[in-house]
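Here's a slice of the assembly, chains where they normally sit.
Naming follows writing order (A, B, C and D), and every chain is counted from residue 1.
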Amino acid sequence: MLKTGILNPHVLSLLARVRHTNTLVLADRGFPSWPGLETVDLSLVDGVPTVLQVLAAIRAQHVVTQAFMAEEFGRENDAATRRAFAAALRGVALTHEPHVDFKKRVPAAVGLIRTGDTVQYANMIVVSG
Amino acid sequence: MLKTGILNPHVLSLLARVRHTNTLVLADRGFPSWPGLETVDLSLVDGVPTVLQVLAAIRAQHVVTQAFMAEEFGRENDAATRRAFAAALRGVALTHEPHVDFKKRVPAAVGLIRTGDTVQYANMIVVSG
Amino acid sequence: MLKTGILNPHVLSLLARVRHTNTLVLADRGFPSWPGLETVDLSLVDGVPTVLQVLAAIRAQHVVTQAFMAEEFGRENDAATRRAFAAALRGVALTHEPHVDFKKRVPAAVGLIRTGDTVQYANMIVVSG
Amino acid sequence: MLKTGILNPHVLSLLARVRHTNTLVLADRGFPSWPGLETVDLSLVDGVPTVLQVLAAIRAQHVVTQAFMAEEFGRENDAATRRAFAAALRGVALTHEPHVDFKKRVPAAVGLIRTGDTVQYANMIVVSG
């Protein structure tokens, strides 16, 4: 039995296949589904789990050097939410870009982890170091 | 897009196949895996999500009339934990039995939802009304 | 057991994957089949079930903000039928377009639910809010 | 395009494999699911479609000589419901038996068609002539 860290067999397998320059999508509750892209859906109900819970779990065991988010995230959320995301991404080179451009990166990802996050534009694409 | 309630496609499909007299296992972090039993693993890390979060999500949309738990649950947990489970199961006929007997019910279930719950013996088998 | 609403495991799973900007096709009895597109065929015989029964079931649990229909629908049906569809789509931004253009939208959908509907051009593409 | 009768590809395929002495289960909304048994789920919402709609569609194209129902059906339903089922089964040798015995016949069936029927104990096992 695992002592600590990520417990999910599919998440562990997917993350082990995200390597140098590979990307991974962390999706909120409403992010479009992408048939054909390997998807682990962890969502239960609204807010369970959140994108930041998944991000924290990943950063504890994996190198993340870069991330992309929609620039709409900044406009649609309050300061507390923005601060929480900034703290969670400390040390990661973060690029904001229009949501339509952000979505163009999705098909090139190795996979997608879906959450129940209700924060507007909480979606994030992380790049393996 | 779903307005409310359970968001997960696999969980929704599995629950729709739990009908009169069918059973479903809600498993904690360490419950043995059962190859051959349809399994939705929602676990991320310790405590995400909990068995009670899954139970609440199910009871909001499904009829649950009966439940089974290990009698070890009562001995191994404090009063607060026991009260939380009792509250979550209000209105459900609950049977406590030795863990070895509880496990014999698993192969007859329609499926199993795994959580990251760290409460001792938090596992539960729920019976559809 | 589900208390209410949509009962079908495959329909529930498909709908949970129709999210922001994703589309879903509701097809009548004679609409062409699309090999490669995820399809739930609910048809039994003529008129069982109808597109409007499926639409009502979806709108009770899902956000639908936009819809597309063939403009031939208006020409080929009587006033009662047109009124029934208009009522069922109240609050949804509806676009009529030539049937040949309508069909070009199909391959981009997440899936298709087929009915036994015999109303001419009853097909509809709904967009998740 | 089919001129008339059953429209559903999976239902047509399943029925063509129900031959001399083979049996088929018609299940209501709440009948237990049977993993491993070929299942066509036509249910949409409560009452769509009904067991009698499926039975009528089958009898129009297939020979049905025998049927089984739970004896609880008679006790739990009113005269109108009982008359409707009797009419739908005219010419078929019908056996009532306890529901627990009825369920023992299910694993030997070639398949199961699930409906959204809400009539109590509406389930039926039909035998091909």
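Annotations
Criterion: a contact is a pair of C-beta atoms (placed from the backbone, for glycine too) under 8 Å apart; a residue touches a chain by one contact, two chains touch by 3 or more.
All figures in this text were calculated on a predicted structure; none of them were measured in a lab.
Because all chains derive from one sequence, the complete complex can be expressed as a copy number, which is 10 in this file against the 4 shown.
Note that only the chains that are shown with their structure count from here on.
More than half of the contact pairs of C-D, counted by residue number, reappear in one of A-C, A-B or B-C; that pair is A-B. Rounded to whole angstrom units, the spacing between the C-alpha centres of chain B and chain C is 35. Mean C-alpha positions place chain A and chain B at a centre distance of 27 Å. Distance from the chain B centre to the chain D centre is 32 Å, each centre being the mean of its Cα atoms. Contacts with at least two other chains are made by residues 1, 5, 7-10, 17-20 of chain C. Taken as a contact graph, the chains fit none of the simple arrangements: neither line, ring, star nor complete graph.
Contacting chain pairs in the structure are A-B, A-C, B-C, B-D, C-D.
By the touch criterion stated above, chain A contacts chain C in their complex at residues 29-33, 35. Across the complex, chain C is touched by residues 1-3, 5, 7-10, 12-20, 61-63, 128-129 of chain B.
Per the touch definition, chain D reaches chain C in the complex via residues 1, 4-11, 29-30, 41-46, 48-49, 53-54, 57, 116.
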